[in-house]
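One structure below.
What you see is the complex with one protein chain gone and the rest in place.
We call the chains A and B, going by the order they appear; numbering starts again at 1 in every chain.
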Amino acid sequence: MEFTVKQIAGLLGGEIEGEENLKISQLSKIEEGISGSISFLSNPKYEPYLYTTEASAVIVDKSFEPKKAFKTTLIRVESSYTAFTQLLQQYERIIKGDKRGIEQPSYLGQGTELGENPYLGAFAYVGTNCKIGKNVKIYPHAYVGDNVKIGDGTVIHSGVRIYNNTIIGQNCTFFANAVIGSDGFGFAPLPDGTYKTIPQLGNVVIEDNVSIGAGATIDCATMGSTVIRQGVKLDNLVQVGHNVEIGKNTVIAAQAGIAGSTKIGENCVIGGQAGFNGHITVPKGTKVGGQAGVTRTWEEEGLSLNGTPALELKDSLRSAAIFRKLPLLEKRVHELEKQNKEDKH
Amino acid sequence: MEFTVKQIAGLLGGEIEGEENLKISQLSKIEEGISGSISFLSNPKYEPYLYTTEASAVIVDKSFEPKKAFKTTLIRVESSYTAFTQLLQQYERIIKGDKRGIEQPSYLGQGTELGENPYLGAFAYVGTNCKIGKNVKIYPHAYVGDNVKIGDGTVIHSGVRIYNNTIIGQNCTFFANAVIGSDGFGFAPLPDGTYKTIPQLGNVVIEDNVSIGAGATIDCATMGSTVIRQGVKLDNLVQVGHNVEIGKNTVIAAQAGIAGSTKIGENCVIGGQAGFNGHITVPKGTKVGGQAGVTRTWEEEGLSLNGTPALELKDSLRSAAIFRKLPLLEKRVHELEKQNKEDKH
Partner (left out) sequence: MEFTVKQIAGLLGGEIEGEENLKISQLSKIEEGISGSISFLSNPKYEPYLYTTEASAVIVDKSFEPKKAFKTTLIRVESSYTAFTQLLQQYERIIKGDKRGIEQPSYLGQGTELGENPYLGAFAYVGTNCKIGKNVKIYPHAYVGDNVKIGDGTVIHSGVRIYNNTIIGQNCTFFANAVIGSDGFGFAPLPDGTYKTIPQLGNVVIEDNVSIGAGATIDCATMGSTVIRQGVKLDNLVQVGHNVEIGKNTVIAAQAGIAGSTKIGENCVIGGQAGFNGHITVPKGTKVGGQAGVTRTWEEEGLSLNGTPALELKDSLRSAAIFRKLPLLEKRVHELEKQNKEDKH
């Protein structure tokens, strides 16, 4: 995984200004560039780093005019940002691997066929009557139950568990050990103090371009579907209860949890370890701080919420600021009481 | 998975009032009924929905007398609630599958025998000298270590990890990727700043009718046993530390965590993301709010606790209500100070 500046310039259709035989083995940010790495300069804000960077080569726009001396080699291209992105993707393919084919032993249930150009890792298990799209990768030890649909280009990493009847769109990614479609937490109390299990008969529907983090868990619906709309990104260890719906392009950071039947709107941004009560609605564009506890439905779109129970951010910050000075406030009240008492005498 | 109203009425021993050839492919709540679904009416509170529901059929009590016109087909039975439950269970068996037999390749260690009527999924692993009861299901990729006992009717889903010497009762369910019996977090600090690992030599004992959520983790005891009593229900991603004991019929919502050696009483209800310090006791019937942090032992049974550090719910709510108005309280104090100052002049 080592290339010369010349090889990279050739790949990008760029012109070299400097040493063409330098060896490049990694990518770097220009401000963190080290010898043997290639970086790029697009945003003028970062130009000063060009004159000090240790990166062996820097990709710049054709039009770039340096204002000082520098020691790195330049590769001039039409758009340095686009060229670097292209390089990133090539590099990613090398780093992450591009697995294809069917490793043995693996298990395919009756009535299940893989689409064109599959990867099925060793010890992967796909149940009966599944419909698997083209270019789907199913890594070793992944489990796919019965009657599951998986759209084209979706990637199921090692140890992911997908229960029966789950429906998954195109170009989704499930990171290792995520669990999709296990039973919702539904128990009805009985007079003797024990609980009766409420059958969980629904499924999970995941639309296109969704990313699910490592160890995240999404429960199936009691009836109907738990729904994750297109473009949603869930981080590691996020918990999604039964019958929840998450609106499109909402991103949820690690270890957040959403209790049953709650609806999260589109384009929300949810911080890590945040929690949501069940049966509430959070509208479009809501921002929720880390560790916040959202306990009720909010009507207005685009609010920032914070704290437990969650308040609007500005209220929460004001209260928190005084919380820090509570001992002082108490002292001030004590002082007033003393004065009042003295005044009486 | 499509039935006619006539077939379903036959199954339930009910009488049809309306179209007997309608096709039914799913179950629904009466207030969410859609064409092609069957619902039920038991609680009179829901009667108004009968007159508007889109459900193709509704199961009602024999004695039910409608007060308005409706367009759905009725199936009259002795008890509509019981009949619907029966239908739910049938449907569940179809949806969830009823796996039997031994798929290959799978692994059974020396001295281990499966009980009658087993399911052992492909790539499942059961170690040496295990005692596995009747009607136990062990799904693909489940791991069962050595010297493990599993009672009749227990179900171990895909990717569950059960360490050596664990003892599990009857009719328990372990959802995907739960981990039972990994080492407790025990490290003794040494003078040089490093830590020495304290051997974790105990096990986990799980009694009958316990349900453990996806990705939940239960540590083995340092010595003795971590104990989960009968009827306990743990939701996804719950963490149970070493030497913890959870009393019977206690339910714990997702992402809650219990530190080592803490005892939780019977019939407690614990909210999501709640946390418990180690070495404390929480008595019978305690209710703990979501995200609460229980930091000390409580003596009185049946309390509701909330907040961090947890207070009794009524105290916590009162304080939280004023917390929200802290800026106003500060202003009031400021106003008093101003008045006092003016009075002096």
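Criterion: a residue touches a chain if its C-beta (ideal position, glycine included) is under 8 Å from a C-beta of that chain, and two chains touch if they have at least 3 such contacts.
Quantities reported herein were computed from a predicted structural model and do not represent experimental measurements.
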Missing-chain contact among A:92, A:113 or A:300 belongs to A:92
Per the touch definition above, residue among A:4, A:35 or A:158 touching the missing chain | A:158
Missing-chain contact, candidates B:211, B:255 or B:304, resolves to B:255
Per the whole complex, from B:179, B:204, B:228 or B:282 the residue touching the absent chain is B:179
Interface residues of chain B (partner: the chain not displayed) | 105, 107, 123, 125, 141, 143, 145-146, 159, 161, 163-165, 177, 179, 182-183, 185, 187, 193-195, 197, 199, 201, 215, 217, 219, 223-224, 237, 239, 241, 255, 257, 259, 273, 275, 277, 291, 293, 295, 308-309, 311, 315, 318-319, 322-323, 329, 332-333, 336, 339-340, 343
Absent-chain interface residues of chain A come out as 26-29, 32, 88-89, 91-92, 95-97, 103, 105, 121-123, 139-141, 157-159, 173, 175-177, 209, 211, 213-215, 231, 233, 235-237, 248-249, 251, 253-255, 266-267, 272-273, 290-291, 307, 320, 323-324, 326-327, 329-330, 333, 336-337, 340, 343
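Just so we're on the same page, only the chains that are shown with their structure count from here on.
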Nearest 5 degrees is plenty: how much rotation brings the CA atoms of chain A onto those of chain B?
-> 120
CA centroids of chain A and chain B: separation to the nearest Å works out as 26
